[in-house]
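Questions regarding the structure given below will be posed in turn.
Shown here: the complex without one of its protein chains, the others still in place.
Chains here go by letter, A and B, matching the order in which they are written, and residues are numbered from 1 within each.
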Amino acid sequence: MKIAVTSTGGSLDALVSEKFGRCQYFLIVDSDTMKFEAVSNLGEQMQNNAGPKAAELIINKGAEVLLSGHVGDKAENTLRKAGIKIVNGFTGNEKVKDALNNYLKTKEN
Amino acid sequence: MTISVASGKGGTGKTTVAASLASVIPQSVYIDCDVEEPNGHLMLQPKFTLEESVNKLLPEIDYNKCDFCGKCIEVCEFNALINLKFEILLFAEMCHSCGACEYFCPQNAITEIPKELGKLRSGITENGIKFYDGLLNIGEATAVPLIRKVKAKIDNEKINIIDSPPGTSCSMVETVKNSDFCLLVTESTPFGLNDLKLAIDVVKNINVPFGVVINKYDETFEEMENYLTENQIEVMLRIPFDRKIAEAYSNGILPVNNSDKIRREFIGLIATIKKKIKSNVTQMTQKKQIFAD
Partner (left out) sequence: MKQIVILSGKGGTGKTTVSSAFAKLLQDKITIDCDVDAANLYLLLKPQSRNQFEYFGGKKASINPELCTQCGLCESVCRFDALHNYVIDPLSCEGCGFCYRVCPDDAIEFTETKSGNYFECNLIDDSKFYYAKLLPGEGNSGKLVSEIKKSALTNVGENIKWVIVDGPPGIGCPVNASLSGADFVVIVTEPTQSGIHDLKRLIELLKTFSIKCGIVINKYDLNEKQTLQITAYAGKENIPVLGYLPFDKDYIEAIKANKTIVEYSSKAAKDIENIWSKVEFFMDISKN
């Protein structure tokens, strides 16, 4: 399963970004192998519709789940249309890999 | 002849001045371009005779033809389209109706369909003023296309008074450009002065001759007087700060209908503006002749 995480850097040790539309990177992680691709978010510089544009990016990357701090309304609607599961509420104090592990653990239970 | 009434700061009395001018000119045309918050109708009380929809064009996608190539997304500078690969999502409020997506679609899958962006209302007042205003639909972001439609009601045979939106951005420029004269309404406060300077920059930039009306005038505010004298800017009318005027306004009564003195002053004002426009026209033709020589 592909999981997208909003991130402040290009590695699994980077901190989670609480922002969605204007985060610096998306890490697209394959939860089976923990291999990942870091995609820089063009929307960070974008002035119009950054949220939906960011949603478009991770939809086109084939993600099924998104982990982030807060997703705006317009982006949320866009993601829901594409059937992506949104898990909000991660904070900027956790590393991407910890956020991932926490999510996978709660999923198992 | 077209006279626009504008101001950098809101609430200085633009609409009061514009409506007062229109009421002292026989058979004038009043055009309210403040389409976000049109108030002219509250002062002039026209009987509306017609209400038309003003539309903007939005892309509609024919999914029998669309292959989700993403060309439309690439050419949209406003990020109004999102490619979900099984649907092209449109954010209508972002769309500027430029038509690029329709033109560049390789599959000819896009047609533009009209969607209402606001209303254009026409009416007439009891004393024969032709009245037009625009009413932007709530939540709509771009006022300029509606302003263009409202401005198209200018009647070149008559004297047109245009009430501009406040500020100094695109809506104000769209309203004021090509006027024969612009009255800038300000008030005797540092806010009024600051915003007057900004508005003067704009009208100079678009080459519209202008004069200043000071509303809620207070002679003790010297900074404004000094600025105006230093820059040789003519004050065409001073309306004193008066609680009675404010109270009448709160009930939608114009000062020209409340005070003979102010009425006479507005009649004088329109005469001066007419003279100025005439002399501007002669100056322009003279200049052209000098060039031709």
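Heads up, the rule we're going with is that a contact is a pair of C-beta atoms (placed from the backbone, for glycine too) under 8 Å apart; a residue touches a chain by one contact, two chains touch by 3 or more.
What you see is a predicted model; the values in this text were computed from it and never measured.
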Identified contact with the non-displayed chain, of B:Ile61, B:Ala100 or B:Cys182: B:Ala100
Omitted-chain contact residue, chosen from B:Pro165, B:Gly211 or B:Pro255: B:Pro165
From B:Glu36, B:Glu60, B:Asp155 or B:Glu225, residue that would touch the chain that is not displayed: B:Glu36
Hidden partner chain, residues of subunit B it touches: 8-12, 15, 36-37, 39, 42, 75, 77-78, 96-100, 103-104, 136, 138-144, 165-173, 177, 188-191, 194-195, 198, 201-202, 205-206, 216, 218, 220-221, 241, 243, 246-247, 249-252
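Criterion: only the chains that are shown with their structure count from here on.
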Subunit A to subunit B touching residues, read off their complex: 46, 48-50, 52-53, 55-56, 59-60, 74, 78, 81-82
Of all residues in subunit B, those that touch subunit A in their complex: 73, 78-80, 82-87, 89, 91, 94
